[in-house]
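Supplied in structure tokens, the structure appears directly below.
Complex shown without one protein chain; remaining protein chains in place.
On to chain A.
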Amino acid sequence: MGAARNTDAAAAAEGDVLVVENLVVETTGRNPVRIIDDVSLTVAPGETVCLVGESGSGKSVTSLATMGLLPKGALAARSGRILVEGEDVLSARPSRLRQMRATRMSMIFQEPMTALNPVLSVEAQLDEVLSAHGSMNAADRRSRIREILSLVHLPDVERMCGSFPHQLSGGQRQRVMIAMALVLEPKLLIADEPTTALDVTTQKQILKLIAEIQERLGTSVLFITHDMGVVADIADRVYVMRHGKLVESGRIDTILTKPERDYTRDLLTAVPALSPRAARRATSKETVLETSELGMVYGRASLFRKREGTVAAEKVDLRLTRGRTLGIVGESGSGKSTVARCVMRLIDPTSGSIRLRGQEIAGLSRSALRPWRKRIQMIFQDPNRSLNPRLTVGDSITEGPINYGTPKSEARERARQLLQLVGLPADAIDRHPHQFSGGQRQRIAIARALAMEPDVLVADEAVSALDVSVQAQVLDLLDDIQKRLGVALLFITHDLRVAAQICDDVAVMQRGKVVEYGPTAEVLGNPQQAYTRELIEAAPGRHWDFPNFRPMPGAEAPLQNSPGG
């Protein structure tokens, strides 16, 4: 990787592993839509090239085209060439394509659970690749499988061979995927968002693994991602895509320090800084939400079951004052969403108390809870699913107020005002959710929550499903709303960058427990617990100050050659 970084792009034209020339991909059908418009890129031997873009930019379609995997009858390459080691993928016959895959180029996907076959053992899946492409005998295949599995650092290789995908963790599954992709030592590895579904600490390990294997086998990597942090950590060169077109390309340090195009600039400035926001002065001392000793155990022993339950949250003590933002950060399975759902009373906590403006709500019955429901509202992760697709925007927003007796006309008038407050036109009220983009839908979901005039807004990964530029806008909106309405925000996220930007206080959760809790500047600036430090160190691109186009002050090296430093 280090050697490749110095290779000049022009000089590398000879002997490039992958050359894409003027690729055009269109939808098939009567009115073709251009998905990829005149894209050219190259990948030199041993080089890591990142293809960056937001959703719909065409980066995944480019990778599918390279693998010869464009969905038949839906997308087709209209012109251009894709040369893998000098051989054109677009004109190759299907049988030749099958040979080329795995031997010359291979791909790893975002979701290893769906990319692996759930009914075959790890060994059987690897063996299938080997026996389909090689002429190895059974004994050789056996030893090759064990060799590659130990290369990707899977523990207890014998046991792994007999395991099925569901018995492995997400990181282990991704390692198996990588082993499968590399078992025939292809020259080109295409990685399509391979770490997006993983926790940051696991992501760090996987990135490190890819870099290590690349060094050992000399594989070229085309890495597709939306995460600028990952790009800063691993890329030699970068291509930025938008709306199916190439916006800008260049060496990583050039792109990060001197981006030429506005879009690249916007993409970088939208990355939230990892340094915590300046502390805000407390405007009110009134505690709106407080939990003490909150606990949630799933599947407790009952008359029929004699087993220990799964502890999802244990002794969680949190306190949120008016107008402030409290973040809960942690990896998947840390119990952060469980706390949010308990507080919302979408699930009933098994122990502890929740006080909403002084009123204990943990044990209230459905009817006794009703008047308190409107005081606390939630914004969900995926706005595609949290809005009923069959209802108009207006019907969704006014549902709550009408439940509490507001006349319909008044509720609709209020809904119009709220839509304008969240930055949408008032006439959006009669449209359906699918007519809006993801960011706009999340604005609608925020308007729905605000229609109840709550004291507390619970945002459960509310910006995680959004593109980075849209994410920045929604975070600004939440900030703005908080200033105007003085609502308290309980912000659940796995993204330390986002937490650093929006939270006054942060609680770090691990395995159902709060391990560190305090003002954001202290927790993220001077972490006391090993786990918090681990999380911060695993955050991709932490040595880079993206919005200011420079390395973080005090970072030991401007660019890290190995991921995560």
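Methods note: contacts are C-beta pairs under 8 Å (C-beta built on N, C-alpha and C of every residue); 3 or more make two chains touch, one makes a residue touch a chain; residues count from 1.
The rule we apply is simple: contacts and distances are computed from a predicted model.
Student: Of the candidate names "Cytochrome c-type biogenesis protein", "SURF1-like protein", "ABC transporter permease" or "Putative acyl-CoA dehydrogenase FadE", which one corresponds to the UniProt protein name of the undepicted chain?
Tutor: So, among "Cytochrome c-type biogenesis protein", "SURF1-like protein", "ABC transporter permease" or "Putative acyl-CoA dehydrogenase FadE", the name matching the hidden chain's UniProt entry is "ABC transporter permease".
Student: Have a look at A:Arg98, A:His133, A:Lys208 or A:His243 and name the one touching the chain we're not showing.
Tutor: Among A:Arg98, A:His133, A:Lys208 or A:His243, only A:His243 touches the chain that is not shown.
Student: Which is it among A:Glu399, A:Glu413 or A:Glu522 that touches the chain not included here?
Tutor: A:Glu399
Student: Using the definition of touch stated at the top, determine which of A:Ser40, A:Ser121 or A:Thr269 touches the missing chain.
Tutor: Only one of A:Ser40, A:Ser121 or A:Thr269 touches the chain omitted from view, namely A:Thr269.
Student: Of A:Met378, A:Val393, A:Leu418 or A:Ile536, which residue touches the hidden chain?
Tutor: A:Met378
Student: For a quick check of understanding: of A:Gly29, A:Gly218 or A:Gly363, which residue touches the chain that isn't displayed?
Tutor: Touching the chain that is not displayed is residue A:Gly29.
Student: Per the definition of touch given earlier, which of A:Phe109, A:Tyr239 or A:Phe436 contacts the omitted chain?
Tutor: A:Phe436
Student: Which residue numbers on chain A touch the omitted chain?
Tutor: On the chain A side, contact with the omitted chain comes from 27, 29, 33, 55-56, 71, 74-75, 243, 269-270, 344, 346, 370, 373-374, 377-378, 380-382, 385-391, 399-400, 403-404, 423-424, 431-432, 434-437, 439-440, 445, 448, 451-452, 469-470, 472-473, 475-477, 479-480, 501, 547.
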